[in-house]
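Complex shown without one protein chain; remaining protein chains in place.
Each chain carries a letter (A and B) given by its place in the written order, and its residues are counted from 1.
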Amino acid sequence: VNDEEALERLAELGLELPPPPKALAVYVPVVVAGGFAFVAGQVAMQEGSPLYPGRLGADVTLEQGVEAARRCALQALSALREALGSFDRIDRIVKLDVFVASDPRFTDQPKVANGASELLAAVLGDSGSHARVAVGVASLPLGACVEIAVTAAVRA
Amino acid sequence: VNDEEALERLAELGLELPPPPKALAVYVPVVVAGGFAFVAGQVAMQEGSPLYPGRLGADVTLEQGVEAARRCALQALSALREALGSFDRIDRIVKLDVFVASDPRFTDQPKVANGASELLAAVLGDSGSHARVAVGVASLPLGACVEIAVTAAVRA
Partner (left out) sequence: VNDEEALERLAELGLELPPPPKALAVYVPVVVAGGFAFVAGQVAMQEGSPLYPGRLGADVTLEQGVEAARRCALQALSALREALGSFDRIDRIVKLDVFVASDPRFTDQPKVANGASELLAAVLGDSGSHARVAVGVASLPLGACVEIAVTAAVRA
């Protein structure tokens, strides 16, 4: 991934990277080891609160879920760039795990997950395409509607 | 894994690989990077619809769940072979993540997951044995009853 081009694509999308998540006492935002970067699960935050709390199929609309997933991906990119110093070191996003807080009758998790997948592809180009798992869970931290985890293959 | 032997074992089981899942716009069926192959989450499909939609402990029986898990594993093997060109390149299945759509009272996720685990071992032999995570989720894409994700260590 070319760092400058990725930043330009973000600007063209009218987006900017949010501040990277802070290192916490008990776990860290990103671990880089063995040729991979493992990004901790991101829930979409806005001014210290979860964006669109609740569950899909109940109190959160599909559009809100998509936007939350997109925001999660943006946060994960910010965490990755902070840990690696530059997008240049990303060889490939290899895996995207998407957990959607869901009423048992909600089965459109892939549409929600597309919000994250499309952002990664838009910003990182071919290197942003990934294998994906999307499931509907009972609930998420802080009452968030979506949580995503990103794994990337990285260069030394 | 010896490709020819694996194909023979499939035939002996009376099984054949389904057509590999198609590459989609926003994510891909398999990413190979850093010595591993990451297979996207598979839900058991039959003629374009999910096999046994619903939840275990509610509208799907244990036997149906096991069969769906087995079918997911077969689809994952098909995706892997398509991406790698041959089973020869599989060094080891390292991880199997099994998500079972579950009524909160259903706790037999391991029995469902065995449908996938046993198929991998039957087809790939010792290289098919893996670490496994099995959990019960609220709901899955398309209303599927099981989704599995496979990670393999691969040779260049």
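Just so it is clear, a residue touches a chain if its C-beta (ideal position, glycine included) is under 8 Å from a C-beta of that chain, and two chains touch if they have at least 3 such contacts.
None of the values given here were measured: they were computed from a predicted structure.
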item: Absent chain, residues of chain A that touch it; value: 26-31, 33-36, 38-41, 55, 97, 99, 101, 104, 137-144, 147, 149
item: Residues of chain B (touch criterion as defined above) contacting the omitted chain; value: 34-36, 57, 91-96, 102-110, 114, 117-118, 121, 129-138, 151, 153
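Here is the rule we go by: only the chains that are shown with their structure count from here on.
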item: Distance between chain centroids, defined by C-alpha means - chain A, chain B (Å); value: 24
